[in-house]
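The complex is shown incomplete by one protein chain, all other protein chains being positioned as in the whole.
Here the chain labels run A, B and C in written order, and each chain numbers its own residues starting at 1.
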Amino acid sequence: MSLLADMLATVFDRRAARITTRAYDGRPLEEMAEALIETSSETQVHGLASAILTRFSSLSDEQKLGFFRHLSTGMDIDPAAVRIALNAYEATPSKATYRAFMAAAEPRRQEFVRRLNQVPNATAALVQMRADLLRLGRNDATLAALDLDFRHLFASWFNRGFLVLRPISWESPAHILEKVIAYEAVHEIQSWDDLRRRLEPADRRCFAFFHPSMPDEPLIFVEVALTKGRASSIQSLLSESRVPITANDADTAVFYSISNCQPGLAQISFGSSLIKQVATDLAAELDGLKTFVTLSPIPGFRKWSEQTGTPWQIDHAETMRRLAAHYLVNAKREDGLPYDPVARFHLGNGAVISDIYAMADNSEKGLSQSGGVMVSYFYDLAKATTNQENYIAKRQVKTTPAVKTLAAAAAAAEKNKTKEEPAQV
Amino acid sequence: MSLLADMLATVFDRRAARITTRAYDGRPLEEMAEALIETSSETQVHGLASAILTRFSSLSDEQKLGFFRHLSTGMDIDPAAVRIALNAYEATPSKATYRAFMAAAEPRRQEFVRRLNQVPNATAALVQMRADLLRLGRNDATLAALDLDFRHLFASWFNRGFLVLRPISWESPAHILEKVIAYEAVHEIQSWDDLRRRLEPADRRCFAFFHPSMPDEPLIFVEVALTKGRASSIQSLLSESRVPITANDADTAVFYSISNCQPGLAQISFGSSLIKQVATDLAAELDGLKTFVTLSPIPGFRKWSEQTGTPWQIDHAETMRRLAAHYLVNAKREDGLPYDPVARFHLGNGAVISDIYAMADNSEKGLSQSGGVMVSYFYDLAKATTNQENYIAKRQVKTTPAVKTLAAAAAAAEKNKTKEEPAQV
Amino acid sequence: MSLLADMLATVFDRRAARITTRAYDGRPLEEMAEALIETSSETQVHGLASAILTRFSSLSDEQKLGFFRHLSTGMDIDPAAVRIALNAYEATPSKATYRAFMAAAEPRRQEFVRRLNQVPNATAALVQMRADLLRLGRNDATLAALDLDFRHLFASWFNRGFLVLRPISWESPAHILEKVIAYEAVHEIQSWDDLRRRLEPADRRCFAFFHPSMPDEPLIFVEVALTKGRASSIQSLLSESRVPITANDADTAVFYSISNCQPGLAQISFGSSLIKQVATDLAAELDGLKTFVTLSPIPGFRKWSEQTGTPWQIDHAETMRRLAAHYLVNAKREDGLPYDPVARFHLGNGAVISDIYAMADNSEKGLSQSGGVMVSYFYDLAKATTNQENYIAKRQVKTTPAVKTLAAAAAAAEKNKTKEEPAQV
Partner (left out) sequence: MSLLADMLATVFDRRAARITTRAYDGRPLEEMAEALIETSSETQVHGLASAILTRFSSLSDEQKLGFFRHLSTGMDIDPAAVRIALNAYEATPSKATYRAFMAAAEPRRQEFVRRLNQVPNATAALVQMRADLLRLGRNDATLAALDLDFRHLFASWFNRGFLVLRPISWESPAHILEKVIAYEAVHEIQSWDDLRRRLEPADRRCFAFFHPSMPDEPLIFVEVALTKGRASSIQSLLSESRVPITANDADTAVFYSISNCQPGLAQISFGSSLIKQVATDLAAELDGLKTFVTLSPIPGFRKWSEQTGTPWQIDHAETMRRLAAHYLVNAKREDGLPYDPVARFHLGNGAVISDIYAMADNSEKGLSQSGGVMVSYFYDLAKATTNQENYIAKRQVKTTPAVKTLAAAAAAAEKNKTKEEPAQV
């Protein structure tokens, strides 16, 4: 199939390229973009879209930025036109007036992006284009609207209903696995042997979301360890010398790493769906699984300690656990949500802060960002919705009693300290 | 796979259903729709979307119409809010003001539909929902805007880049084939034996577009006969007693039937892409194929004859051919485009009116709509773009010299007739 | 894939054919067969095997019979050579002497058949060849040895370990389904609609064994109904108006039809494996399934009645049940095994005669062969081995007490009758 597909693709691309080349070779990209929006010939759409995507990918960063600016300003909405169309629709609601309003209220760059997407493999190219935009336009307020348009379209195209959950295993294609190695963002995969240790044993699982138009690109993946009892450190989970158990003997699924793969899909959220779908599927497959927890990093812990002048005592496990619990439960942003981004993610999914483990990640990164402390979030699917609602509506951070006790101890200590050493502030 | 998938789906659906049932059972659909748009809990989205789709599918036509009216009026844009947001964006273009404008300028029912789409199998249900809307709202101007919203979203979701071309053969699954039997709109398929005659021989092909989220539902399909020389009648192509040739011996591909399968995707155009992709693929597979033509019906011929008082002479083949050529070339709508819908489709794709065949479809339907006359459109991929541009820009109807001669003869005859028999008008 | 595969196959076949054609065109098939055994060139093997299979398929029945006779006599073992090789091996067991003995003791036609099998698609052609042999050589004792050779090779090639169990559903390819229609031997499938009723509902299943070298040809298939309680008639199982249940609600799986598909694989037994594998799989999939039974015909009942002068009373259900029980339990062949072939099959698998149903198959065929009576065999996987051993070793026919009572009643009645009417014999 693949050979035949390649052959055909080649033929097709060649013809399409020829058609465009004739007419647009050498013209500025901006002109081609205009032509793409204006043409009513489907063949033209195809040829132009191909040519634009190819041309864009070979631009320098500066040229890309220039083109993004053109899309932002040259293809923005025209307020006057929107007003006229709006008035007309308000006066006489009809198919014609509504259609005119829709056309005026949507910037032309949205149609531009939709038309680019008609070429095979365009979706991946467009995701890459937004990655460029985010990278290059980070500090450029004039590009924010363009990014919102991308985001609007991507949210529609990467709708949960279009995504496909696929297991990643040692039997998966190598070109997918090398992406897992590259994209793992939490606990780095050192080598193919390291990867195999995370995929091949009977008590290890990995799942990813894919989009049918980007079948070779995982969007997000989660690594799961099936354990007897809860895991209290990442080094024991990833140890080369551990003895695997059978999947049927496991009572707990530990989600120990979740990685987003596509910078161009930033702010398009898949993680919550992924965890819940995987938990549901594992529960259906393995009768013995009763508990679903994470073993998660605490990425904001150091920064908060430094900012608040709360010094760590790394060699004192209990103190570290208390401090971390306190940080997770009580450190808040201005909007009242937790300071820690990973905590926001899991609490926002309806999970509960369940356990705090000291010396649970003694990698350099783990020690550096959280003094080796890790946290376990507990997913109770039956209560997730209620937790989620309370979290969103009331900023309620749900914990187990044990964690509450830890946090309270730290808060009390801090208070005392504050009283005793007022000069420090 | 299918068994496991079913199992998991069942578990999942059961849990999701339980979550919703508890909270929304018995509430009006409109209230659930509001809740779906408002919630920021992903689990809620899932549960509500499932429940709404299930509930909707069991409504009576009258209830559906009522719900559509709610979406139209209760979830329309608010012109005042749009104006405020527009002014703010115009005054201070920024991420915040643009986001606010986008939100105001898009009716909430679009987000409603997008959220419904997050449930597995929702896409097919939404296509069915629009089919209901088109059927029930045909004469209801207030529903036109709602339909435009559906169309806007579907155009984005059913973007050419997301569609998959798949061959349909006698080795295809029976549940797909029964849909081909059901949806064939041009030359009815009488039975499974009739279907087999169109799929199994080495000189017959069929291709369909599918969407990954509706893998069991062809969107549009085309039936192709591989022939030596061009076919001049549909009855010879479909004859039970014909002797197949090998595909390698064929020099011509005849597209003899194109059928849209989904009423809910009306006005989302796939046909042009389908023909070009199939032609490209067949050309790549079979070196001997040099000519790509259709054998097409002339559905508007009778109506035009009756309206213009141009009587047929069915037993006079040459006269019929001339009349049909004249009709196709010269009968125009107010906008200057051809009167015949099939002609508009193929000419709009850049094809050429190539041949006119008398007694080419002697089925009851064929005799009734066009006196048995059929037309062949010729696709020259190299020239399609130019033809298309001339057709769109200049309303140019391109024909072969032979067809031009036929049309001219009929036009002359008519003129003479008009001169001779002025009393008739 | 299929297109590419076809292409390549064509190229390959063409070259291979060319190679052979040059050298062997026109020579007698017998000479080509000799050459095939003698050559040590793999390319030659390929070319000759292709040519022989093609040539054979176009022979008349008489010519085929002639060729079979050649294989029987011209390629038989040479007793003198066997004796010499045997003596040598006995005197000096060694690699060389054993190899020589193996070669002498195996008729050359076995190697001939193995070499034919090297061509793509040869396996199906060889199965067809044996079907021809069985059809044409039925009364020809000289061909029996040849058939034993085929059987020996096929038993090795169609070893249970090489077979693949695949579900057949309404989503299966049409070219497989039409074979299911054609091969159904127990309860004829009238139409595609009838087929759909046996495949599509949630409480219907069908499974078949396939061999990887004949992926388009089911070898044997079984149709299963999932029911609540046991089914007591075939007409209720196949009724057009019945209401399906969900698979999860079923407590019983009824195997109501088992059909062998390949006459050329006669005496190569798959049925026992199929039933046990399907029962095991269904038990694993559906927790609720507790009972596995058949609803089986009694094909030898009429013949036995006529031969033994035991007249039926079709309108008297209880009498029919008793007679049938008596027949199944007590009517034996010379070797002590049951007279009824279906009974031999299921008892040989370790099943138990469980129930007798009157008016359970009121089709013409059912009434004709067994007066409408059917029998249910019960599979208890845990006891199957013991039953099987007792059946084989002691000719023990295991039944439920109810069936034993029925049979005893009939036997008693017959005895009385015999006593009362001695003159009848």
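Brief remarks follow.
In the analysis below, contacts are C-beta pairs under 8 Å (C-beta built on N, C-alpha and C of every residue); 3 or more make two chains touch, one makes a residue touch a chain.
Keep in mind the model is a prediction, meaning the values are calculated, not measured.
Of the listed residues C:123, C:233 or C:370, the one in contact with the hidden chain in the full complex is C:123. Of the residues in chain C, those that touch the hidden partner chain are 7-8, 11-12, 15, 19, 40-44, 47, 77, 79, 82-83, 86, 89-90, 93-95, 98-99, 101-102, 105-106, 114, 117-120, 122-123, 141-142, 144-145, 147-148, 152-153, 155-157, 159-162, 164, 212-213, 269, 272-273, 276-277, 280-281, 283-285, 349-350, 381, 384-385, 388-389, 392. Listed for chain A, the residues touching the missing chain in the whole complex are 2-3, 7, 10, 167, 169-175, 177, 192, 196, 200, 285.
By our rule, only the chains that are shown with their structure count from here on.
Here the spacing of chain B and chain C, counted between their Cα centres, is 49 Å.
Each chain gets a centre from the mean of its Cα atoms; for chain A and chain B, those two points are 36 Å apart. Chain centres here are Cα averages; for chain A and chain C they lie 56 Å apart.
Within chain B, contacts with two or more other chains are made by residues 7, 285.
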